[in-house]
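Only one protein chain is missing from this complex, and each of the others stays in its spot.
Chain IDs A, B and C follow the sequence of writing; residue 1 opens each chain.
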Amino acid sequence: MSAESGTLVLMVAGFAGGAGLAFLAPSDRGARLVTALGAIVGCLGGLAAAATVIVTGRPVIAVLPNLVSSAGGIVIGLDRLGALFLALVAAVGLLAAIYGVSYTAEYDGRRPLRFFAVMFNGFLLGMSLVACAANIFTFLLAWEVMAVTSYFLVMTEHESDDTRQAGLWYIAMTHFALVLLLPMFLLMAPSADATTFADLRLGARVLPTAARDGVFLLALLAFGSKAGIVPLHVWLPRAHPAAPSHVSALMSGVMIKLGIYGLIRVTFDLMGGGPTWWGGLLLTVGSVSALLGVLYALMEHDLKRLLAYHSVENIGIILIGIGAGSILNGFGLHALGRIGFAGALFHTVNHASFKALLFLGAGGVIQQTHTGNMEELGGLIKRMPYTAASFLVGSAAIAALPPLNGFASEWLIFQSLLAGTHIPRPEVAIGFPIAVGILALTSGLAAACFVKAFGISFLAMPRSDHAARAQEPHWSMRTMMLLLAGGCGVLGVAAPAVIRSLNSIIDSVPGLSAGEPVAPSPRLWLTMPDGMTQMSPLLIAVLLGAIIVAVALALHVRGLRVRRADTWGCGRIGQTPRMEYTASAFAEPLRRIFSELYRPTEDLSISVHGESRYFVRSITYTSHVVPWFEKAFYEPLTRGVHACATQVRRLQAGYVHVYLLYVAAALVVALASAWWFQ
Amino acid sequence: MIRYLAILAQTLAAVALAPALVGFIRWLKARLQGRTGAAPWQPYYEIRKLFGKEAVVSHTASWLFKATPFMVFGTSVAVASLVPLILAPSDSFVIGDLFAVVYLLLLGTFFLALAGLDTGSPFGGMGASREMTVVALTEPTVALSIVALALNAGSTNLSQIVARTIAEPSMALGPGHLLAFAALFIVTLAENGRLPVDNPSTHLELTMIHEAMVLEYSGPYLALVEWGAALKLLVFLALAANLFMPWGIAVSLAPAAVLMGLVSFIVKLAVLAAAIAVLETRVAKLRLFRVPELLSASFVLALLAVMSTFLAR
Amino acid sequence: MLTLIFLLVPPGVATCLATLVRPYRRLVGWTSVTCGGVSLVAAGWMALTVVPGRGPGGQSLATGAWHIDPLSALLAVCIAFVALLAAALGPGLSPHDAHDATETRRFHIYMNAFAFTMLTAVTIPNIALMWVAIEATTITSAMAIPLNRTKASVEASWKYLLVCSVGIALAFAGTVLAYFDFVATAGQVHAALNWDVLRTAAPSLHPELLQIAFAFILVGYGTKAGLAPMHTWLPDAHSEAPSPISAMMSGVLLAVAMYAIARWKAVIDASIGPTFTNNMLIGFGLCSVAIGTLSLVIQQHYKRMLAYSSVEHMGLVSIGLGLGPLGVFAAWLHVMNHAVAKSMTFLLAGRILHRFNTTEIARVSGLLRVMPWTGALFAAGGLALVGLPPFGLFVSELLLVQAAIAGQKTWLAALVLVLLLTAFVSLLAHLNRMLYGQPPDGVRVGEDRQWSTMALMLPACVLVALGVVLPSPVSTLIHQCVISLLPR
Partner (left out) sequence: MLLTALIVLWRKSVPAYITAYKWQSWLLAAVTATIGYFGGDRQLYWVAVVLVALKGVAIPFLLRAMQRRFSALPETKPYVNTETSLLIASLLVLFAYVLARPWVMVSRLPTREGLPLATSLLFVSLFIIVSRKKATTQVIGFLMLENAIGLLAAVGTYGVPLLVELGVFLDALMGFLVMQIFVYHIHETFDSIDVEQLTRLRH
């Protein structure tokens, strides 16, 4: 056994051991610790394996043909592309596991922690194996293990109806993906017993065009529903808030990325890329997802639902990058296409870091205040300074503000879109500037949304007693958040270095790189291939830091006198939280501007005094935004199925004569068809 | 090395000039409205006085409130050091491009909006909400203007754009360029809180945007915020001036060229400032919910700019 | 021969014992369990002797009137396993039960007789005697349904008896027709009703007659196998029978009927080629999957829900049998998985019914809290039934779809997948409602009968083993089944 496969064995053993040993733990606390310990060992194993593969470029291959040999056996093949995603899983998993020890402390004695342990470690195992799988069976097995365990994790706090609804939506959508994945893979298989990815690669090459298109569309729908593209994202805003926060962090930070992984694996690795319209479709889907994701996020006042919609947005951004890269590759502009792919992969990594950070931060808030409703939060920056600071970093990163990592990856994606002007066909090229506009609008709205999220939740005065009594969470939780915040910063300023290693990953997938190696880029700059455009996040950070420090020093040297006073309240004395701006009020202008899209249902009722209608007793105003595509897509679907089911129910009428008549009728039909067959 | 010093010098010059620009607009507006008005250098007095006063900070506010003025000023200065003002920065050593400029400015706005919320004052929240709305809606226009420029220059590198336009003056008069300029000008008005989007000279609760956000600031903090805002306006005008009509800008460090650059820079700024002043005396402030119409108009302009550049290629 | 005795005699002994000893004693129950165990060991041993296989068809245990090939062995193992489970978890072993002594006695008589008839049906090579045995399964199981005589259970067993008897009579008509053709062609021959003889003679038989015969046989045994639209007895009988009997009926009885169909298919394919039989099987299978699935959507009773899921799964098996070698492999693997999963869920449903005193889904909630282990196992069983890994049904459904796509029947794969998705969502919706939430008032919280819970872990473990390991003896056995059913 080589060292590489040893690390993989360590990974599996860690996850499985943690889950198994949790049953032997004497107390709930012990179970929590053992779970985390197993997860840590597993994640470290995974990280080691991923790092080895990324550095050496030699794939780790392990075959266990005796397990379920009729379905092709278990085949593990970790290459650079898989290793990138394995690294993501392991890194975020590591932090989430440690965070989870304290976060799940409140479950002691109230919830089956050992069951939770099995599901949590099983979830990590499933996700890790998805990135390692190298045949159909292994992939689907891992994929579904990931889905099922995460379903149970989502259902952890099952007392509320919302959670149960969420769980159902989630598992239904995830099964929808599986149902599409099966034919997708099998269409590529050259024969029934050739199901490794290497076979599929060969099989896809000889596939007729229509079948290739079919495979691509199936992949887009299947992996897209996992990744959360509009309109298949409906489970995200339901499931992420329902799950415990460190699980949401994993789901949103990593699991949905495996949808991206699958899409890249199938479209660009197994099929080696496709015609222009594939890229065009990806670009369109990405743009729509990005814009709608952020628009619906703006309307959400639940911290975790808001974050969930932002996952939709960021998946959209990643798809924009992939789509742009794919189109550029299709026109032979491989060096430019690579910018798109690099940006997309980089954004994948970045989103994992800042979204995990934000979910962990939200988890800290929810653990302390027992609510994720922003209208009941506020003032937390004084009670939970570390959490607030980390959350602020995450917010800035997701809003693509320099010099953090979100900016670096969006910069690359912007550049790849600008490169679209090199495309000779105007009707294709014209899509790129429009995507630029959408992406810019998206990031502007994202900034607005995170001003709301951070500003309403953490700033000003507490809006409820819970918020007023909040404390900083346990140090282990805080440390994980700070580590992730640091990660956002480091990934930002070290972007050029990250891109260098991402380039090596792109080189390893011919469908992405088109076989053209890239010239090594400078260490400090992100550059375009023509070398004319460049940007250095590190130098921007240094510049900005230097200016701020200089000004601050100058001001303090002069002597800065500060006096504390009340906030000005138009002369009214005594500030109350009721005077503060609310999250709904904050989002009101945008809701009005995009009312065509939101189509809010509004209900205004005013009760007046009997004497005169000018003396108002109370005003009640309620307004709801229900995403229109839920009405447009899902309602008719469920209604149709129900109608069919009602018809079918009639078959079982209860009369035994009717039943016998069915038998007779079936006999007649069978005889008739036998006759017809002659 | 000398280039870096030159950039440092021009940045400092811009920082120094910024209050005068605001003062000049105010003065000209007053004149156009038939008032005497304060002298153009009045803002310097104000800033000096503010620096001398003590700062009053709300009990409700956190460290973020105190950090924000530095962030706002810092981003403005950083941006000023990235854009071509008097001389075009070297094309071999560039820290950031147009996107970096836009997002650095967004960083400042982001913190300013947060600070608006931090005091718990309803005005702050109102300002923050409106400011973020306007900024979000201007982003696509900005980005598309960048595309229009980049289409010509083949790069978002500022000095490249400047160099290209100097090399091919005919391009500057092309429809794409002009439309993009118009779009960017509207964005400049919106981003800097000028009429018809926001009125910088009133403190009327229901209409103010930028002023509502900074309502709680006082003393040195207010000075930094105001100065940063002025600098931001200057940077925008400089971008409009130098990217679309870069003539006169210094491409070498020869004293004559630098002098020429300085003079042309001031002249261009003055012309644009005058345009703003004239505009501000002629138009009324738009209702808040009419602003998106203006911004979508600017977006259409930018889109047309891109289209026509495409077709002209 | 000895193995066969050990396979068939124990259930017979247990039946006799239960009949003779009255009133019921606990010892009888334990004897049933022991006999079930012996039977299972014998079946396993039989399977192992058949597996190593020399030449196509494997080594046959042909002794006199009996003939064991891999397919018989496979089904015998399933039957013995489920019968053992039913005996071990049925009434009569622990002091406090839902049933009184008379009922328990009756249960043990009919349960063992039921097992005996099923084991006979799959081990006997004579098609007519197999028919007799299958008809006998109807009688024995119908007797076992109304243990405590309620209107519903009497009604269910009457419907079951009548519909299945008629169906099975049609199957006999088919049998007679085929035999008639054989006699018409070859004259009176010794052992003419044996599979092998029929199959050898098949190519010379008249195709048009065999087609008609197959139509009769398919409808006839299809009634017994729960293929739609002849499935109507199934939800009634399965939901009203005592849970161990439901487990046996759903888990293996349906499979025995499929076994008969598969045997006949092999004979008829030898004459007219597989196209006709395949199309018929796929047609009826698809119909079953569709009706089973759609009946799940607004189902209100969990035992009926499981019954409809059986209809759906038998439809899948039928489709698999119509899809060539890979499909047949998938079908038998599916039969095996389904036997384990469905018997487990039915037994668990019995425990849920015992605790909650209702079969309505809407009135069961918080199962995971009320009975953590039962709930978790029920969840596992439910997830297994909807074809999720790491359970075995995932593998067989995967192979089924693979067979459809490899056989250029992409439309079929698409249709099946859409229906499976619907089934998945509806079953999960019901499961979701039952497992979670607050327990209803007045329901005692806490697990009891630890050992039987542990016993129910066994099928779950078997399912996982079939899903992630699929031991090579098992896959070889099924492979041999496929070979033995293919045209020679």
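List of remarks:
The rule we apply is simple: a residue touches a chain if its C-beta (ideal position, glycine included) is under 8 Å from a C-beta of that chain, and two chains touch if they have at least 3 such contacts.
Here the structure is a predicted model, which is why all the values come from computation and not from measurement.
Note that the absent chain touches A, C when the full complex is taken as a whole. One of C:Thr223, C:Ser239, C:Ser365 or C:Gln402 touches the chain omitted from the figure, and that residue is C:Ser239. Of the candidate positions C:Leu48, C:Val132 or C:Val418, contact with the unshown chain belongs to C:Val132. For the options C:Ala83, C:Met118, C:Leu193 or C:Leu333, the residue in contact with the chain missing from this view is C:Leu193. Touching the chain that is not shown, out of A:Leu44, A:Ala198, A:Ile430 or A:Leu671: A:Leu671 (per the contact rule at the top).
Seen from chain A, the chain kept out of the figure touches residues 649, 652-657, 660-661, 664, 667, 671, 675.
Chain C meets the missing chain through residues 126, 128-129, 131-132, 135-136, 138-139, 142-143, 146, 149-152, 154-159, 161-162, 165-166, 169, 172-173, 176-177, 179-181, 183-185, 188, 193, 206, 208-209, 212, 235-236, 239-240, 295, 299-300, 304.
The rule is simple: only the chains that are shown with their structure count from here on.
Once the centre of each chain is set as its mean CA position, chain A and chain B turn out to be 36 Å apart. Put simply, the C-alpha centre of chain B and that of chain C have 77 angstrom between them. Annotation for chain C: no residues touch two or more other chains. Residue ranges of chain B in contact with chain A, taken from their complex: 51, 54-64, 66, 70-71, 73-75, 77-78, 81, 91, 94-97, 99-100, 103-104, 106-107, 109-110, 113-114, 116-126, 128-130, 132-133, 135-144, 146-147, 150-151, 154-157, 160, 215-216, 219-220, 224, 288-289, 292, 299, 302-303, 306-307, 310-311.
Partner chain C is touched in their complex by these residues of chain A: 66-71, 112, 115, 136-137, 140-141, 144-145, 147-148, 155, 158-159, 163-164, 167-168, 171-172, 175-176, 179-180, 182-183, 186-187, 189, 191-192, 641-642, 644-649, 651-652, 656, 658-660, 662-663, 665-667, 670-671, 673-675, 677-678. Those residues of chain C that touch chain A in the complex are listed here as 158-159, 162-163, 166-167, 170, 207-208, 211-212, 214-216, 218-219, 222-223, 229-230, 232-233, 235, 276, 279-280, 283-284, 290-291, 294-295, 297-298, 326, 329, 333, 368, 372, 376, 383, 386, 388-390, 394-395, 398-399, 401-403, 405-406, 410, 413-414, 417-418, 420-422, 424-426, 428-429, 432-433, 435-438, 467-470, 472, 475, 478-479.
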